[in-house]
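A single protein chain has been omitted from the complex, and every remaining protein chain is retained in its original position.
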Amino acid sequence: MISRGQYYLLTVNFTLGTTLFVTINGMIEEAGPDAWMMPLWAGAYGMLAALLWIALLRSSPGKSPVEIAREAWGPAGAIVGVLFLIFFCLIASWTLRNLSDFMNVTIMPKTPPSIFHIMFLLVAGYAVAQGSETVGRLNAVVTPFLAFPFWASLALATAFWDWERLQPAFQDPWAIIRFPSLLGFPFMETFALTMLWPRVKSGTAGALLLGLASAALSISVVVFMVIGLIGPERAARINYPIYTVVQEVELGQVLVNIHSVLTVTLITLIFIKLMVLLYAAFETIGQLFRPASRWPHLLAFTILISASSLTIYENPIQNGILAAAHTFIYDSLHTLLIPVLLLITLKVRRALGGRSRRS
Amino acid sequence: MGRTSRERSLGAMLAGEIRTALGNPPDLVCRTVITDEGRAVQCIYLESLIDKRCIDEFIVDSIRRNAFAEEPATPGDPFMRELPLQALRGTIRDEASRAVVAGQCVLIDEAKERICLVDTFDAPGRQVEEPKTEPTIRGSFEGFTENIRINIGLVRKRIQSRRLRFEKMAIGSRSRTVVMIVWMDGLAPQTLVQEMRRRLAAIRTDSVLESSYIEEYIQGRILSPFPTLLNTERPDKMAAHLLEGKVAVMVDGTPFVLIAPLTFFELFSSAEDYYQRADIATFIRWIRLISFFVAVFAPSLFVAATTFHQELIPTELLISLSAQREGVPMPAFLEVMLMEIVFEIIREAGLRMPRAVGQALSIVGAIVLGQAAVEAGLISAAVVIVVAVTGITNFVVPVYSFGMSQRLLRFTFILLAGFMGLFGVLCGALLLIAHLVSLKSFGVPYMTPFAPAYKADWQDVLVRAPRPWMDPNRLPASIRRLKRH
Amino acid sequence: MWLLYLGLAPLIVLIAAWLIRRKMYRDTAVFAAISLAGFGLWASVVHDRPIFLNTAISRILMALMPWTAG
Partner (left out) sequence: MSRRSFAIAAILALLSPLLASCWDKAEINELALVSMVGLDRNPDNGLLTVWMQIINPASGTAAQKSPGGEQAPVYTYKVSAKSSAETQLLIYKLMPRKMFVHHAKAILMSERTVKRGIRDILNFTELMPDARSSVPLLIADGPLEEVMRTFTPLERNPAESIESRLKLLYEYALLSGRRIEMRDVIERSARRDIAVIPMIAPTPRTGNPNSWQVNAEIDANLNQLEVGGGAVIRDYRMVGRLSDGELVLYNLLNGARGRFVRLVPFRDGHLSVSMNSRGAKKKLEWRNGKPFVRARIRVDISTIAMSEYHPQTMDEIRELERLVERHLAEELTAFLDKTRGKGWDLLRVRSLLRRKAPKLEDLDRAADEAEIGVEIEARITGMGNLSRLYEGTGGER
């Protein structure tokens, strides 16, 4: 059993996950100096989606979505389970590919991407094999080491702060919602966290919502600072603005380039996201097929995901184009449509069952 | 007449059988004492294992005064047992011979048809001395000895409570070593005591010569560099842990006592913390924590910074490092690896050397070797510094076995850093944390009180709060946790 | 290439065999399914005919679009 606090931290780090690396310049490109409002709006939407999941999970306590699907649709539920399995694996490979792209562009250009994938997968596999408690506690232990350097470096960077960069503000109020894939990408993927739901002690719903809220808040703070630090013109063009920010941080006159340390601490976020996704996939398998062993399957996942993260997309540009078009639909298919259908069937069944019992 | 002859022959026969059962040892004494009533009492013992004075002054003259005849031994008395002579010959012989080996004195009173086994054990051994492995500046200088009776005394002397419990077991099919479970009744959770009992009972071995034998059997996970049982040779430390509701295991023949459960941060607190002013203790505790990180990560970070992320190093330092490395044949990774290994070798040698030479050799060896290597241009000076620092920080940690595990970790991290730079170190660190949080010692999460978090206990982990500020009756989180379940 | 066939394939086979020996047939099936999928993708990579998943997804969605609408 993992505690409420740990679940909260998991939610926050999961949501921040790859978002800090991938979406920032997209947001700023869309909305210029006002981009910091986008995550707030998207976060509100994500919380609505979370409310739906909570309703679903509350409807049959102690069960994960996969089990609920089996309860609702019987054998057909297994298909839903498989869908979720594929969903989790795909997100995981997306996450990993983003990581390796980032590393290859920034601090380790020559290292083949698969190395990053495999190493992270093995470590995450080890953590997942130890069970949900380990996942929660690992995250809880890591978080301070992760949050402190990041915010500290942003605070240090404020030496180059300039309010001019945030003006003119509120020019185009609709610009901030002109980025639908943002809804899908960080926020609807948090659906993976619902696989942990049955393992949390109590007050899970609050933790999830609060986590989403604070994640959205911190993303918006980061975007705000990025704009104020390197200006919308550069931030919209640079691929990894967060990297540029930490690159231009100077610790006094001595430590001029601390970006590699900060970068490496930051990719721990990606690791946590990967770990949760792997756990979700592993749980799904466990609930679908009740296997007796753990390691072989995690190894299989390692093989699968390390391969799929190579073939998940051709190149970032192509991915950007397709993601803008399809992420939202694809995510909402899994995280909105299916839950809604499940919920409806459950309610109907309960109603019928209730009547038959009464008669 | 015949009757007496048969019995005499019986007593003699038994004595002879014991002698043959033990293979006619030279130290087996078999003497006949004549009581005032003129009866002959056979008295058999191993003179190497018994208290001579006890035999001569107490046993012999009480036999003379016919004491044994008057008051029969109370059943279940460990010091004097009594067997009817009518019992089966085989069992009698086994009992008697086992008793003799266990340092008891076998009295065969033919007339009264009784056999008495009187405990007169007194093995040679050293007296109470200062603990060698955990010396302190302030605090008691008594350490455990190899004699479990003395050790029990040392503990009882410190905790004069009726609730102090000892439970005796004999482990080892051949050695029959005496092992004691020790706990404070009411403080220690019953589940913990039962678990310890269960694990000890499950041990199947022929001999236990040191408490590490036991440790290997009862520790939670085998493949882990971290100790999940605390071992100490300080009675005061053991007493402190007992009073925290923990369970200790004493093994006869070794001064090292095992204490369970153990959590990660207890490895950083030494007995001395509690004999010093709180602020100083806190400071030293932080020093220990820092030096742990240095000892594990410093060389790997050095390798990562010098071979993968040179931009981390300030320009001037980078220039001078680069100048040092001019003409150094090996890559930095190999340099560090080599120096670390050499350092370990020197340390080990210093350990095994006779004490007189030992320290001199280790220090001089390290310095001279490092110096020479730098002069010869084999190693760059920075590497020597790094290795020296890590080597020193390694000895700061109070628990020796933990120091060893630090070394293992260090080497793995150097490897990772050499292959993947900071990313490798990150992966290693994540793996390490995953391992630590999944580790359990007797059902207690290893990272208590941090994961799971018990904020109330941080006052004795991150700092050593002054005693008046701490609630004397509150047990540590690990024990509270066990009591709840 | 050689790594795939000399390293990965034997690994999969070994684990599968081990699972069968331990009489965990359901596990074997699951393991084989997942790892062979991965193996296939790896093979597609090393033979320079990678199957790009996101294009596949978008195609499926495109196919579903009218269907869901209608």
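As written, the chains take the letters A, B and C, and residue 1 is the first residue of each chain.
To be clear about the criterion, a residue touches a chain if its C-beta (ideal position, glycine included) is under 8 Å from a C-beta of that chain, and two chains touch if they have at least 3 such contacts.
In this text, all values refer to a predicted model and were calculated from it rather than measured experimentally.
When the missing chain is restored to the complex, the residue among B:Gly350, B:Gly421 or B:Pro476 that touches it is B:Gly421. Contact with the chain that does not appear here is found for just one residue of A:Ala55, A:Ala78 or A:Ile118, A:Ile118. Touch with the chain that is not drawn comes from one residue among B:Ile319, B:Ile341, B:Ala372 or B:Leu408, which is B:Ile319. Note that of A:Gly136, A:Gly231 or A:Pro339, the residue touching the chain absent from this view is A:Gly231.
For chain A, the residues in touch with the chain missing from this view are 105-112, 115, 118-119, 122, 164, 167-168, 171, 230-231, 233-234, 237-238, 243, 247-248, 250, 256-257, 293, 295, 299, 302.
The chain not shown here touches chain B at positions 222-223, 306-308, 310-311, 315-316, 318-326, 328, 331-332, 418-421.
FYI, only the chains that are shown with their structure count from here on.
Chain B and chain C have centres, each the mean of its CA atoms, that are 51 Å apart. Chain centres here are Cα means. That of chain A falls 24 Å from that of chain C. As a whole-number value, the distance joining the C-alpha centres of chain A and chain B reads 47 Å. Partner chain A is touched in their complex by these residues of chain C: 8, 11-12, 15, 18-19, 22, 24, 26-27, 29-31, 34-35, 37-42, 44-45, 50-55, 57-58, 61.
By the touch rule above, chain A contacts chain C in their complex via residues 90, 93, 285, 289-293, 296-297, 299-308, 310-314, 318-319, 322-323, 325-326, 329-330, 333.
Chain A makes touch with chain B in their complex at residues 3, 5-6, 103, 107-108, 111, 115-116, 119-120, 123, 126-127, 130-131, 133-134, 136-138, 140-142, 254-261, 264-265, 267-268, 271.
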